[in-house]
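All protein chains but one are shown in place.
Order of writing sets the labels: A and B. Residues in every chain begin at 1.
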Amino acid sequence: MTGSPVVRMRGIRKRFLDVVANDGIDFDLHPGEVCALLGENGAGKTTLMNILFGLLPPDAGTLEVWGEPVAFRSPREAIARGIGMVHQHFTLVPPHTVLENIVVGTPSRGPWLDAASARARLQALARLHGLDVDPDAPVWQLSVGEQQRVEIVKALYRGARILILDEPTAVLTPPEARGLFKALRSLAGEGRAVVFISHKLREVMEVTDRVVVLRGGRVVAIRQTAATDPQELARLMVGREVHTPARRPRPGAGPPVLEVEELAVDNDRGLTALERVSFAVHAGEIFGLAGVSGNGQGELAEAIFGLRRARRGRIRVGGAELTNRPAGEVVARRVARVPEDRIGVGLLMELSLAENLILEAYRDPRFRRGPFLLSSAVAGFADRLLADYRVRAPHRAVPAKTLSGGNLQKLLLARALAREPVLLVAHQPTRGLDVAATEEVHARLLELRERGVAVLLISEDLDEVLALSDRIGVLYEGRLMGVVPAEAARVEELGLMMAGVGGPEGPRA
Amino acid sequence: MITLRLERRHPLPLWQQAILPLLSVLAALGLCALLVLWAGADLLRAYAALFAGALGSRFAILETFVKTAPLTLTGLAVALAFRAKFWNIGAEGQLYAGATAATWFGLTFTETPAWLLLPMLLVGSFLAGGLWALVPGLLKARLKVDDVVTTLLMNYIMLYLVSALVDGPWREPVSQWPQSPDIVEAAQLPILLERSRFHLGIPLAFVSAGLVWLLLARTPLGYAIKAVGVNPRAAEFGGIRTTRVVAVTALLSGGLAGLAGAGELAGIQFHLMEAISPGYGYSGIVVAMLGGLHPLGVVLAAFFFGVVNNGAQHMSRVTGVPTYLVEVMQGVTLLAMLAALLLNEYRLRWARR
Partner (left out) sequence: MELLSVAFFVGLLAATLRMATPLLFATMGELLTERAGVLNLGIEGTMLLGAMAGYLVTYKTGSLWLGLLGALLTGALLGLLMAFMAVTLGVSQHVSGLGITLLATGLSLYIYRMVIGAPSVPPSIRPFQILAIPALAQLPVIGPILFQQYLLVWVALALVPSTSLLLFRTSLGLKIRTVGENPKAAEVAGVSVYGIRYLCLMVGGALMALGGAFLSTAHFNMFLFGMVAGRGWISIALVVFGNWRPGKCLAGALFFGGLDALQLRLQAVGFQAVPYQFFLVLPYILTIVALVSVSRRAAYPGSLLLPYKRGEA
């Protein structure tokens, strides 16, 4: 890593409504380095890079790229300066081919699409860095890892000398992540500069040269990777000592509450998403289902929630048959549900907090007087829940969209747990939450376990699953690869299962 | 270069939100002023004549209410539907369905006394309009067929049906004009105030507004309608049967428009004809939006358009400005209201780049 900075950001400030995402940030990037931008969720990493990429204008501050001051009005201008970005949620067009996705918007000779020369150039570029892609494949057919490679080639095709990757390993299996790291080192070796946004300490230690730590919208530390360690980084990231929650021994598992038997579920395209999945979750235990997203977790959760048909198999809660029953009945059987897509599926953002809290319960007789809703009963119910779950909001009548991510999750939990459930199914409950909010959710899950509730935790975050679960299962391509007790679980073994290797279902390594 | 940017903000307090429709109306009056001036008329004189024509005498005011009633009902119909994100552009056809049903009652039950016939007629019109809206409603709820296009097409189908009826089996036998014979007197809505056309349907329209408010604000169904409109996936998640809610909403929405048709037929015209509605169904869309999709707002917005519709003739007579100004004003008001609603979510920022 040598040379003067190719990027120089000074005093960058950006505010969204009440939240100051970037509070006077200085950031340098040097050619030939892989620089980590580390911070917990909400620290301002993505915002800063979106500004560099021209997606957002800063409220204040200056930006210099290749020594020249710039003020990007759109990504197009940033791309012209050699900046490329791969976002956390892919920006690809599924029905189009890889070639179409990569070539769109690039200068062409004449009005016609020149597929032949584009294909040649693309393939040469991809091969150079070990990023093989099939130009004529429609994107929807590609695996997540392959899609990410397309995104990177897309940036390189436009001549990106500065490449920004936002949480690239969130969707990769451990072997795929290692392939990515090799590619990144190859790119840095060519003299390009790479920004690696992440909140995963182990990976930052493995692939980066330098770490810039953000907290609360500010740079709190800059370290050479070789000169630091995960504990120091964690402390800098969160601002205090981070402790893994002490796990009390299992209070003695009770009878099975959730029983899933030979479940087969299809996805929206009619393809098999789950095949012959069987497991049980007992009262007073946390069953963690690990696996990279897209392997059937969503469909499993939806089937249990009462939102998706099961083609075959049975779902039983407390002995009662709940296969293919409507959502209302699942709720009535005291199943608490926390969906993966908080905002899209779980909440009514334009309506008030109270109106959100009664979504599952509004038909209860205690809220009715004749044909009318009893607003006083609703108000009391809402106020009590907001207080019990410490949701920070001025009043129950404010619209839900004014709440922060952490508070929205607390709102969801409050609603889900209001009925004294026997089973909680939580899908990605801490995604996008900062460490403080995550700790609160984890504490809540452990508390439920103490009280004898059965908890099914579906999460991509292997660390989270390891920290909380009593038993761990891994989903891969719709099959349950194996179930291991927590004491015996090893990261390596689980990682292999997540990639389809090992376990009773998968081929031997 | 100076650019205008939209910057997110916290929603406006309620009282400020109520100003937005006023802003839209002012903007509309301002933009339409260009057209008035083109007509060579004095602006103040023209607008004064518009309002005077609608409010300048007892008869004028009562006539304004006559026009306000159908606008209120179609406005309510559209507002209720839009709350559930059911894009009911078919209020016009539903109105005609209601008018047709009312005609049938009024021509068939010649011996029935008014105290029985009128309620039958109103209920029948409500159901006719409701069923006419239910078809596109179910198509949307169960088959995801676009409701905008289907409700629109249903308008034309109903119109041709009416045309065929008044051309054929219901054609007035004596004059041979393309309109139905008059309905029996027992089916006619009684006039409540002498020397005017202020009929029973008018207060009923306002009562309907109250009932719609009650439904939305205080009943479980109203809550379900709001939830489905705000986020159908979350509503489904919560256990709400969204298909059923959309279907019921369509039924109620069409029913309200059907009542508008009954009112025009049994309270004003007394016979069915192709021109029984000057586009009340479409005006209802503007009324609903201007009223913020809120029943009280709808009443006020309906009154505004009642004034404008009623006063246009007088304005035209006095200043020569074509009455079509009203049509233009509808479109401009709708666009202005959309733009004004933005102010609830965004702040305007001038920036030098």
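Quick note on the criterion: contacts are C-beta pairs under 8 Å (C-beta built on N, C-alpha and C of every residue); 3 or more make two chains touch, one makes a residue touch a chain.
Note that the structure is predicted; figures quoted are calculated from it, not measured.
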{"item": "Absent-chain contact - pick from A:L52, A:M85 or A:V441", "value": "A:M85"}
{"item": "Sole contact to the chain not displayed, among B:A48, B:M120, B:L153 or B:L296", "value": "B:L153"}
{"item": "Which of B:A99, B:I276, B:M315 or B:V332 contacts the chain that the document leaves out", "value": "B:V332"}
{"item": "Full-complex contact with the absent chain, from B:L161, B:L192, B:L211 or B:V318", "value": "B:L161"}
{"item": "Chain B residues that touch the omitted chain in the full complex", "value": "6, 35, 38-39, 87, 89, 139, 143-146, 148-150, 152-154, 156-157, 160-161, 163-164, 167-168, 282, 285-286, 289, 322, 324-332, 334-335, 338-339, 341-342"}
{"item": "Contact footprint on chain A, counting only the chain that is left out", "value": "50, 53, 55-56, 74-76, 79-80, 85, 87, 91-96, 100-101, 103-106, 108, 111-113, 154, 158"}
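Operating definition for what follows: only the chains that are shown with their structure count from here on.
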{"item": "Rounded Å distance, chain A centre to chain B centre (Cα mean)", "value": "46"}
{"item": "Contact set on chain B toward chain A in their complex", "value": "8-11, 218-220, 222-224, 226-227, 230-231, 233-241, 353"}
{"item": "Contact footprint of chain B on chain A as seen in their complex", "value": "16-18, 57, 71, 73, 305-307, 326-331, 337, 339, 344-351, 355, 358-360, 362-363, 368, 371-373, 375, 399, 402"}
